[in-house]
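In what follows, a single structure is set out as structure tokens and then discussed.
A single protein chain has been removed from this complex, and every other one stays in its place.
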Amino acid sequence: MIELRQELADLHRLLVTAGLVVWTAGNVSARVPGADLLLIKPSGVPYEELTAESMVLCDLEGKPVQDGLKPSSDVFAHAYVYRQRPDVSGVVHTHSTYATAWAARGEAIPCVLTAMADEFGGEIPVGPFALIGGDDIGRGIVATLEGHRSPAVLMRSHGVFTIGGTPREAVKAAVMCEDVARTVHIARQLGTPEEIAPADVDRLYDRYQNVYGQGVR
Amino acid sequence: MIELRQELADLHRLLVTAGLVVWTAGNVSARVPGADLLLIKPSGVPYEELTAESMVLCDLEGKPVQDGLKPSSDVFAHAYVYRQRPDVSGVVHTHSTYATAWAARGEAIPCVLTAMADEFGGEIPVGPFALIGGDDIGRGIVATLEGHRSPAVLMRSHGVFTIGGTPREAVKAAVMCEDVARTVHIARQLGTPEEIAPADVDRLYDRYQNVYGQGVR
Amino acid sequence: MIELRQELADLHRLLVTAGLVVWTAGNVSARVPGADLLLIKPSGVPYEELTAESMVLCDLEGKPVQDGLKPSSDVFAHAYVYRQRPDVSGVVHTHSTYATAWAARGEAIPCVLTAMADEFGGEIPVGPFALIGGDDIGRGIVATLEGHRSPAVLMRSHGVFTIGGTPREAVKAAVMCEDVARTVHIARQLGTPEEIAPADVDRLYDRYQNVYGQGVR
Partner (left out) sequence: MIELRQELADLHRLLVTAGLVVWTAGNVSARVPGADLLLIKPSGVPYEELTAESMVLCDLEGKPVQDGLKPSSDVFAHAYVYRQRPDVSGVVHTHSTYATAWAARGEAIPCVLTAMADEFGGEIPVGPFALIGGDDIGRGIVATLEGHRSPAVLMRSHGVFTIGGTPREAVKAAVMCEDVARTVHIARQLGTPEEIAPADVDRLYDRYQNVYGQGVR
């Protein structure tokens, strides 16, 4: 557990380095292997004060199971995703600038870059407007991602949620999502970038998911 | 007093880290608890040279009460706010890029993001054009903020002022103001983001002000 | 060889510092002097873990010639360039934001800045859309650069490739390409910058290539 706590603290620092978060906004969570539990960022604590110990242990309803700091107020969305998606062990939420700008317009990011085909296997979709505090956001995330290969979803008027088989993969999806959101925005400012043909998207996605990288490390 | 001086020097460094200021522009002030006094950045001193000792002690008319460095030339605006608003103990002024761009057009930032509803409880309003050196800027700040929940005001053709119950809260408002100014600008470049319904803004604002964070720390 | 390995690892870090890459995207390769071999970044390894030892030695068909890490999946494009262009000893590939935005629209960057005339001797051209994994990308790079003085080519819907007489020169071209891609994009947002007359482009290019700098260092 201590290793997972430390990894989670380190991944939060990665959000800062990548420029995805300001002040105390944004959070990463991890499913605890072999238990109906998750770890998540405490609410409203500055990134530079986060430690392995400050990560908050909760059940899969989002309720803390130990005394101490309160969990992120986004915990209910994370918990819902873990309940519905046993394949997911990491969830990230940010208000990263360009992705959130697409979300504010309620517009999906079209697949116009090979890097998007690689990582997202198509467009990055838009989920519904939903209020914080119950299952509404989680429901919107899960329902929207069902019809897509994308591990990222733009929640309308709000920000981005990403999922992964590990917390690190979810962070990678958050970083890549902001990167393509920015590049496609800038491309669109002076014209209309062409979409990649669906068959080519399939080939790129398949290759990247199966050939890229060093295999299990 | 030395702790407050040190905190103020540290908060100035936060403005630099957050990318809100260049060269010697921008300043933070703090009300001295239990006295009709304030501390503020000295005029024209580079951020990397600021120390606890270099913060300038002034009365609430903006007049320095000790020999030494001259206060920021914005001191009269800060002093006016402290005189009129006993609930305010921190004031920040910056020319942060995106917020100042909205100010240059004299346009309020509409509430199209849940993060804006959380922190600002609605739009970020625009105050009048006013010249430096007397009470005009302070008057513009106080009058404009009266009709809003926002702790930030865009002063026309000039920049941003933010207020807070503590200096740190005022800095937070300055950071969040630039963040949403940037995101809403970028959203607007390619379309018109939808405003959040007033009842939802109220719910989000209420929750964020009362439920978010760890309570008094 | 160990010096070349170390230089290559250091040049990868330069891509990060210059803001041209995120996560594990992007790569630099170097021709091994006096041998039909190249060194290249391993596939999917984070930049902060790269060392001289982790650079992968391959033949000029892109096949690794030692046990260990797998090479970047872009190795075939690099290898093709080295086979066809004996004058090239360094190749860089990135998805840097502004250059990739021009690539997404399939639009060449017009020569409207003296800095572009200096380094690129004219426009930065666009190459074809090509899938990864064989010689298609390499063929597109070599064919497109044939008619231009530019050491950079924008590969449609994909990103940038740059070449150089040394790996460092190729990295320089990648840095300058993103810089002018950004500046010309921003100039174009509010009007149409004038192109530099071809005769002046020739004069600037000639002077920069022959007079600038300290000669061989």
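When the chains are written out, they are named A, B and C in that same order, and each has its own residue count from 1.
Operating definition for what follows: a residue touches a chain if its C-beta (ideal position, glycine included) is under 8 Å from a C-beta of that chain, and two chains touch if they have at least 3 such contacts.
Not measured: the values here are computed from a predicted model.
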Subject >> Shown chains that the omitted chain touches within the full complex >> reply: B, C
Original post:
Which residue, B:R83, B:H148, B:H185 or B:R207, contacts the hidden chain when the whole complex is considered?
Top reply: B:H185
**OP:** Identify the residue among B:M1, B:V65 or B:I132 that touches the chain left out of the display.
**Re:** B:I132
**OP:** For the chain that got dropped from the picture, name the residues of chain C it touches.
**Re:** 18, 112-115, 172, 175-176, 179, 182-184, 186-187, 189-194, 196, 200, 203-204, 207, 211-214
**OP:** Against the chain that's been left off, what residues of chain B make contact? List them.
**Re:** 22-25, 42-45, 69-70, 73, 95, 97-98, 100-102, 104-107, 129, 131-133, 157-159, 185, 188-189
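Going forward, only the chains that are shown with their structure count from here on.
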Original post:
What rotation angle superposes the Cα atoms of chain A onto chain C, in degrees to the nearest 5?
Top reply: 90
Original post:
Do chain A and chain B face each other with the same patch, meaning over half of the contact numbers show up on both, or with different patches?
Top reply: different
Original post:
Roughly how many whole angstrom separate the Cα centroids of chain B and chain C?
Top reply: 44
Original post:
Between chain A and chain B, what is the separation of their C-alpha centroids in Å?
Top reply: 31
Original post:
Residues of chain B that touch two or more other chains: which are they?
Top reply: none
